[in-house]
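Okay, so here's the structure we're looking at.
Only a single protein chain was left out; the remaining protein chains are all shown in position.
Labels A, B and C are assigned to the chains in the order they are written; within every chain, residues are numbered from 1.
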Amino acid sequence: MIKILFFARLQEEIGKDSLNIEKAGLTVNQLKQWLEKEHGLHSLDQTMAAVNEDYADGSEVLKEGDTVALIPPVSGG
Amino acid sequence: MIKILFFARLQEEIGKDSLNIEKAGLTVNQLKQWLEKEHGLHSLDQTMAAVNEDYADGSEVLKEGDTVALIPPVSGG
Amino acid sequence: MDTRYSRQELFSGIGKEGQKRLQEKHVLVLGAGALGSASAETLVRAGVGTLTIIDRDFVEWSNLHRQQLYTEADAEHNHPKAIAAKNRLQSINKDTTVKAYVLDAKADNLEKLVQGADVVIDGSDNFDIRFIINDLSQKYRVPWIFGAFAGSFGMSYTFLPEKTPCLQCILSTIPSSSMSCETSGIIAPAVQMTSAHQTTEALKILTDQEESLRRTLLLFDVWNTQQQSIRTDKVKKTDCPSCGKERTYPYLVHEQDTRLEVLCGRNTVQIRPPEKKEYDFNALASELKQHGNVRKNSYILICTLSDCRLAIFQDGRVLIHGTKEIDKAKHLYHRFIAKEKE
Partner (left out) sequence: MDTRYSRQELFSGIGKEGQKRLQEKHVLVLGAGALGSASAETLVRAGVGTLTIIDRDFVEWSNLHRQQLYTEADAEHNHPKAIAAKNRLQSINKDTTVKAYVLDAKADNLEKLVQGADVVIDGSDNFDIRFIINDLSQKYRVPWIFGAFAGSFGMSYTFLPEKTPCLQCILSTIPSSSMSCETSGIIAPAVQMTSAHQTTEALKILTDQEESLRRTLLLFDVWNTQQQSIRTDKVKKTDCPSCGKERTYPYLVHEQDTRLEVLCGRNTVQIRPPEKKEYDFNALASELKQHGNVRKNSYILICTLSDCRLAIFQDGRVLIHGTKEIDKAKHLYHRFIAKEKE
């Protein structure tokens, strides 16, 4: 099982702050594409990601038990 | 093993923010007394405690794997 | 077009409906120190309808590094904090009705103020007053939002009458010693963090979103970036004297003010006369001038003696700064201020 944590607008778009899915073996980028298709999330290509609290790039492969945080950039100041 | 997290002045008094000890079976109050004796911490009787992020009273018995947070009251405003 | 609150209304947790509700609500901020300053400013900027703020002190230079409503001019002229706070708050938002009282908060004078409020923000700096707030909160069913800090560490909890445990359930007695700004110092970011958590909870209450409240005791250290949320589900005590079935509100039992009251702390002794009195500041000033430098405004007269300083408030209180000795303080009080009385 993979746990996904959503921050900021993603939380509102998907209506919850986390999601558990059976998707070990996907890369971070593939996970984003899957979320766009299956859960209607938008523009995840610019969303940052962390796996188990380590900043991760799109090619990182997800393992069973990983926690993925998806972080959309915010710009306000 | 029991993990103890220290906050505020306790962190400074003991010189670290956590400690792992083999003390399952003690109550929270007994743990405080042990810390006063063995680690020179002061006035733990008024320190609040939480076990696994649940507020705990002094009679709670610690189990293997518990995380105890010790929280001295602060009053500034 | 952009309106004053347009960015706040755009936030999904508030919205236009929330903004309207906020503008009809009344907040009581107890204390105009660091937390009271920060929280009052946030809520007045946010557009709360009415804000009452009370404080017994005047602005001092050592407040300025963390108390955001005040300027050097306030410290220089010894402005009472409540008055200086009101001036700044009204220059920020004249649509909020700001009521300010220079007042030494006690059970009796707080009673009416708490009744009129939708939420009470704790901006106090001691647990004596917090246990009084706690009893009043229970008695009049007004939620209150605890906040406290020392050093870089802070904590906050939202007390909802009938729903959450009360302060008495969590701390069975007033802590006899606790870390304060006097013992551990304080950095302003820890103030802002504590206030941010308090005002966020206040915004939820003031927009009638009780279901969104945090419901945990929150601890944080801004220097080490620690944060912990502690559940309190098991803490409420059915036999609690403040919120239990047979409650007695132990901190509301009014002391009979029949004699001089003396409080110590921070190298200062406070003396309060048995009955409220009004001073003739002009007469007092011309006499005290023979003993030391005198400054005054309409709320306070300050006389600097060789080794200590007298601060005389229009409501009768006298603070003697520079000593912890009660006998010395009483001696000065009788010598300079209340010569005719016992």
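The criterion applied here is as follows: contacts are C-beta pairs under 8 Å (C-beta built on N, C-alpha and C of every residue); 3 or more make two chains touch, one makes a residue touch a chain.
Predicted model, so just to flag it, every value in this text is computed and none were measured.
Just so you know, the chain we are not showing touches A, C across the whole complex. Although one chain is not drawn, the whole complex shows that of C:218, C:271, C:288 or C:302 it is C:218 that touches it.
When the whole complex is considered, the residue among C:9, C:111 or C:287 that touches the unshown chain is C:9.
The omitted chain makes contact with subunit A at the following residues, 5, 7-9, 11, 17, 43, 46, 48, 50, 53-55, 69, 71-77.
The chain not displayed touches subunit C at residues 1-14, 38, 41-42, 45-47, 60-62, 64-66, 68, 71-73, 91-94, 151-152, 181-190, 192-193, 195-197, 199-200, 203, 212, 214, 216, 218, 222-223, 225, 227, 229, 322.
To be clear about the criterion, only the chains that are shown with their structure count from here on.
One finds 36 Å separating the Cα centroids of subunit A and subunit B. Here the CA centre of subunit B is 30 Å from the CA centre of subunit C.
Residue positions of subunit B touching 2 or more other chains: there are none.
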